[in-house]
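One protein chain is absent from this view; the other protein chains keep their places.
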Amino acid sequence: MNIFLSVELLDSALPARIMLLGGFIAVFFSLKSKDTEGHVATFLFSLFYLLVRDIALSVLSFPGLLFVTDLVYVSIASFVILAGFDRRRVLGFPLVFINLAALAVFVLQEWIKVPLGIPVGLLPLVIVVDGIYLSVLGFYHRRLRDSQTRQLLRVIWPMIGFSFILYGLLASFTAYDNVRFFSLVVPLSYWWYLAAGLISFRMQDTQMVQACSYYEESIDSLYNLFVATGSALRGTFAIDDVLKNLNDTLIAETNADGGLIFLVDEFDDQISVKAHSGAFPPPFPLPESLPRKQNRIESYMRHLHFSLDETIFGEIAKSGSDLYIPDARNDARIADNGEEDFLYLSSFMAVPLMVEDRIIGLVAVARTTKDSFFTESEFDRYKLLANFGTLSLSHFFSFLEAKERSGLKQSADTAAEIQKAITPKRIPQFPTLQIGAYTQPALGVSGDYYDVIQTRKDRVIGVVGDVAGKGVAAALVMVMVRSILHLVTNTTRDMGTVLDWINRGMTGKVDIDHYATLAVMAIDLNTGEVEFSSAGHQPLLIYRRASDTLETVDLQSVPIGVERAAEYTRKIIKLAIGDIAVLYTDGIVEALNEQGKQYGRRGLSSMITRHKDLAPKEIVAKIKSDLSSFVGSTRQHDDQTVLVFKMKH
Amino acid sequence: MELKIRKNGENYIIDVNGEMDLYNSYKLKELVMKMLEKKVERFIINLENVDYIDSSGIGALIYICSTIKKMNFKLIITNIHGSVKKVIELTKLMGYFPITNSIEEAIQQMDE
Partner (left out) sequence: MSDTTYLTEMKEIKVDETNSLFDRNGMLYKEFSSDYRQIRYYTLLIVQSAPLEIKEINLLEQQISEVIKNAVKHGNQCNPDKKVRVWYSFDSTHAHLIVQDEGDGFKDLEKWNDFNRKRLEFLSKHDFEGLSDFVSFRTQKSDDNDGGNALFAALEYWNGGFVFDRARTSVAMLKNFPKKKHSMN
């Protein structure tokens, strides 16, 4: 028996075999780019071995080389396959051992001519044993499908086993001696590579299709989400509606039984439930005192709030990490609150809502049916939707902020407009009385109010007021004061009563900060008689020309708006020609310079005394510039107003 | 500050509107005393529309709470928020006062 055929036979089919191998190599090369597990590389390695072996056989005419290289080939191929079942390839060792034994026998017997007495024709049966070994392993592991390699091997192990068994049998039977054996069987023993390649292509294709349909579903979900949140925006513009729609969508898209949305409260550093839907059993331990009744638990859940590290929800809001607990019953992080079925929590997911690194809240969903668990892909879907939902929310908040800013600006503008409307455009002057005025707001809209009202041909009323607070509310107070004043000043009643009426008009009627100090002077243009009354305001300053001295007139009283029954007195003063009366607000005498010293009544008084001969308009201008140089660059905190009256001939 | 009373079954809900400060907190005290005289036994004080409370207001709540407790009647304070909640936390009275987050929960708690 001659196992060692002449090389010429091998030669004749060589080009065909090389092209075949080349084709398979090409197939596996194109699979290589998508290969994440490295099994393609091992396939390629074995193919290259075969290529080299076939070329070598056509050049070398070593007897028995085919059989020897076949044994090696079977070993390599087996390793390729076994790698799929067993990372460490330990399973391959018995097989390699058998092959090596056969190889050793063959080499010893045929090449080294050691007489071992083993019929050479039986040696190729080792390949049959290999084939059976691989088949048994393949059958044993046929349920493994957790990696791509294993999925592939699941399908092709019968082909490989069959190939090797048949090949081994034929090799043994024909003793490698048949032309057809070489032209047909030998290349056919490579065909399982083709099957492996094609099946790998098909597997990759399926993967692609699955990914596509996942993305399609995701896009559908996102679309639903945007429609749902958008509809709330078109309606009431209430944050509660937006959150309710978002919550409902998240529940629907994850097939959950209940869902919650928490938002972080900026002021309290707490999170509180802002949307609640469906059945959501508490995942954290319930307080002992809470009765285990369904309606109690439900209202409790609906009004939850925690600080930022209390319970599982607080932790998520603080740390910003997702939480996926598919099997809640068997997870230590989920509390067991009792066996009632409305407390049964089977699966739980929670995701924080983040806008640019800032955690603004969190969303959570729950399943309450036995053995119903959220899958990984549902968790991925949930995260995706939560992120897009947060974006939507943050747009909504930005819009609200912009609206408020424009509202605030509008309100500041409104306040300024109101103020402009009630500030006297022009200070009237009279033959017997000259008047000058100056007002300077500290920040934006002023809290000071002043007015000069001619009530009768011979009567003028001067008013200065300091309203506590800013903005539209303060402006409204001014308007109310002014309205009442204009209404009542025509009365014959005294100025104390006038303040009393203003006070009653304001106190207890309005729900805003309604305090104001006021000082009023009613001047008789003919006689120079002044009726002065004050509600908590700075004392009246009077310069007497005759004695060249300054007097202060101070009436102890409460500001407007403090007490309904407050009493206001009045004082009567007579102004002579050349006398100057000055009303002013806190901001003038309390103005600070860089050293922290106050301008004081002294500063004001000295200005009046120094410029006693000037007209009020000029006096006021002097006060303004003196004050300005006194304070320098120091920022003022209070509005400044001065009203100066001077009796003339 | 305005006080309004409404009934829900046997529960009397006092809605407080405005600020509870040193000038008007006595009004709430007086109202509750009057209601006790009229044999009311279940009080829910709703502070939803109260956004300011000072020590007098807290004092009034303490007085009301201890009086009702002594008479073995029931009191629940609800809907505290913002600075009112902060003040109660600062005085560490969150556990001392019977508080719920909503009137709904207060009514449920009353019934048990």
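Order of writing sets the chain letters: A and B. Residues in each chain are counted from 1.
Quick note on the criterion: a residue touches a chain if its C-beta (ideal position, glycine included) is under 8 Å from a C-beta of that chain, and two chains touch if they have at least 3 such contacts.
As the structure is a computational prediction, the values presented were derived from the model and not from experiment.
**Student:** Of the listed residues A:100, A:155, A:252 or A:355, which contacts the missing chain in the full complex?
**Tutor:** Counting the whole complex, the residue in contact with the absent chain is A:355.
**Student:** Quick one: which of B:16, B:45, B:58 or B:110 touches the chain that's been left out?
**Tutor:** Among B:16, B:45, B:58 or B:110, only B:58 touches the chain that is not shown.
**Student:** Which residue from A:32, A:333, A:409 or A:637 sits in contact with the chain not drawn here?
**Tutor:** Result: among the candidates, A:637 touches the missing chain.
**Student:** In the full complex, which bits of chain B touch the chain not displayed? Write them out.
**Tutor:** Its contact residues with the unshown chain are 21-23, 25-26, 29, 51-60, 62, 66, 69, 82-83, 86-87, 90-93, 95-96.
**Student:** For review purposes, identify every residue of chain A that touches the missing chain, sorted by number.
**Tutor:** Considering the whole complex, chain A reaches the absent chain at 239, 263-264, 266-267, 269, 307-309, 355, 358-361, 397, 400, 468-470, 513, 515, 536, 556, 558-559, 561-563, 566, 590, 592, 596, 637.
Definition applied: only the chains that are shown with their structure count from here on.
**Student:** Flag every residue of chain B that touches chain A in the complex, lowest number first.
**Tutor:** 18, 82, 85-86, 100-102, 104-105, 108, 112
**Student:** Okay, in this complex, where on chain A does chain B touch?
**Tutor:** 267-268, 291, 295-296, 299-300, 302-305, 511
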